[in-house]
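So the structure is just underneath, and the comments pick up after that.
Only one protein chain is missing from this complex, and each of the others stays in its spot.
Moving on to chain A:
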Amino acid sequence: MKWYGRFSFKTRVFLGCLLVALVPLTFSSVVVTRLFTASINRQMAVEGNRQLDEASKKLTQLFENCEKACQAFTADGTAARVMIDKDAIEMQKDLYLSLYQAVQEIYSSAQFSIYDSGGKLRFTTDTGSKNSFLPVHWGLLRKVQGVKGITYYRTDPYLPETDKNILMQGAYSLENPQGARTGYVVLDFSRENFDNLLNGFYSSGDTLLLLDSHQRPIYCSRPEYGEEEMDDIILHGMTGQEGEKGKGVYTRYLWTREPSHGIYVLLRRSSPISVGAIHTMRTVSFLLSALGLILCLLISGALSKGIAQPVSQLDKAMAKVKKGDLSIRIHTNRQDELGRLTESFNQMTGDLQKYLEDTVQKQKDLNKTTIKLYQTQLNPHFLYNTLDTIKWNARINQIPEIAILAENLAVILRRSISSRPFITLREELETIESYIQIQKIRFTGRFLYETEIPDQLEDCMVPKMFLQPLVENAIIHGLYGCENGYICIFAVEKDGVLSISITDDGCGMNKEMVDWINSDNPFKRDGHLGLYNVIRILKIYYGQEYGIRAEVTKEGTTIALRLPAQREVTDV
């Protein structure tokens, strides 16, 4: 089975279909043809043997009748006496009468003649001309001498005096009551006699041959057959050969032996189906096989293609996917299992591609943010030192506002440059406090700032500097033009979600802005980079379900952040 495994799936399907379709067809056609010819052959033999038996019985009956006729004719001894007593004309008439009476039954089967003991013809029922002399030391009359009953003798065709029309002769010794032979009764069996006797016992296509006990031909049902043809038939009969092998239905040679006188009856049965018909049968069966083969090739080719093509397409596409080409799609119109499989493949690659694109985009965004972060870290020590210098100079020169500004700015700067991306909420609030300090100096205390945060939530880890842009927005945009504004940061934890809201009672914000904030994935927008960054950071770090919501009421504006309440940061 190793060799089988080497074939491709398509070839295997193809070969399988071919075998399944072609082998039973060929097999059954061969078997049917052979069964057909075998049954014809068998039937031929059975039929032939029956015909032979009938012919043989007919011959036996003829011989019996002849015997009876001879006995009846010679019973009273008149015939024997007439041979000697030549003058009794009356007796001759009587003799003719009794002769005709005796042979009445077999009149159509044989001609009766009476020869005297010297071989001279005396009486005959034959109307035709006849040899008036038969040799007594040769042939028939010699054979009958010393034989009781009728002796049969195949006419010798080579003796010039023989009547070619007479095929067989029988002789019966005519003896007077004292046992002395006075003549012979001779029976002539001509071709017509045999034709009459045997006609109808064989089919017209067959050939019937009578052979004497030395297997030499007496009679052939076909007068046109010469010695060669007869010898051929006899040879076949003797050797038991089947004629014309290899043509399916053979010519059969059947024989039997007439029991009383040992005459062979040989029947050549021609095949009931002509060679041409067998050829036609064979051709038709061959053509059918060829047609079957062509149909089979077409159908199994189409079938194997139909099965194997999608499979091989999938196989190739899969190889491309393995190499990283996710854009591949297989076109199919099929509604069956293979069609569904192909569609599933297409969907799978599509999903995979989308996922990959998302991941790449996220990575890009992250990179950008990180770069920005790095950029803000430029020369931090220089800035600290400068701010420190400013603070001390302000103290020395008795300008406390500047000292406070410098100090708080340093705090914010330190936080913002810090390499840790996550800090505790407390630290974030400290940063916001510093920022508020600065802004209070800028806006000379026009607003009130307070926080309402439970202590246990102060340990929650949050992204650094993520509240600052919101507070800045609240101060700069929300409290724009307000005297005595109010900003409150409120935090609460519910079901592991930390909600932080920044509320101001300022002038609110326009509808477009609210919609922008509340949209799932807000696009980047000029002038609102801080807010955008916060949204992006929340979405990237925590996922889509987290983010910012804005709400504007009569009392003011509330920006609410949702993020998971985490006490420690596992990974970034």
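Assume a residue touches a chain if its C-beta (ideal position, glycine included) is under 8 Å from a C-beta of that chain, and two chains touch if they have at least 3 such contacts; residues count from 1.
Criterion: contacts and distances are computed from a predicted model.
*Asks:* Mind telling me which option in "Carbohydrate ABC transporter permease", "Succinate dehydrogenase/fumarate reductase iron-sulfur subunit", "Gfo/Idh/MocA family oxidoreductase" or "Extracellular solute-binding protein" is what UniProt lists for the chain we can't see?
*Replies:* UniProt protein name of the non-displayed chain: "Extracellular solute-binding protein".
*Asks:* Could you tell me which of A:158, A:382 or A:523 touches the chain that is not displayed?
*Replies:* With A:158, A:382 or A:523 as choices, the missing chain is touched by A:158.
*Asks:* Which of A:14, A:264 or A:516 sits in contact with the chain that's absent?
*Replies:* With A:14, A:264 or A:516 as choices, the missing chain is touched by A:264.
*Asks:* Would you mind spotting which of A:135, A:259, A:339 or A:543 touches the chain that isn't drawn?
*Replies:* Reading the full complex, the residue touching the unseen chain is A:135.
*Asks:* So one chain is hidden, and I want to know which residue out of A:35, A:399 or A:476 touches that hidden chain in the complete assembly.
*Replies:* In the full complex, the listed residue that touches the missing chain is A:35.
*Asks:* Where does chain A touch the missing chain, residue by residue?
*Replies:* 1-2, 27, 31, 34-35, 37-38, 41-42, 45, 135, 137-139, 142-143, 153-154, 156-161, 214-216, 237-242, 250, 252-255, 264, 266
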